[in-house]
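Shown here: the complex without one of its protein chains, the others still in place.
Here is subunit A:
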């Protein structure tokens, strides 16, 4: 299935979770947050949250600013 990760389409296996996306991105374990279709997915739910086809995933971290 296709999902949109940080604005880019990605092909993932059906049943893929938020944790699978983070693994594919090689995301660090700390300092990041995830939104799925505009809602925050708490860290404790990353491995249980299955992505819907076409879902929009945003993976954010802190950068220099302000």
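Simple rule for what comes next: a contact is a pair of C-beta atoms (placed from the backbone, for glycine too) under 8 Å apart; a residue touches a chain by one contact, two chains touch by 3 or more; residues count from 1.
Basically, contacts and distances are computed from a predicted model.
A.B. asks: Pick from "Phosphate ABC transporter ATP-binding protein", "SufE family protein", "Thiazole synthase" or "Aspartyl/glutamyl-tRNA(Asn/Gln) amidotransferase subunit B" the UniProt protein name of the chain that isn't shown here.
C.D. replies: "Thiazole synthase"
A.B. asks: Would you write out the residues of subunit A that touch the absent chain, in ascending order?
C.D. replies: Where subunit A meets the chain not shown: residues 6-7, 25-28, 30-35, 38, 40, 42-43, 58-66.
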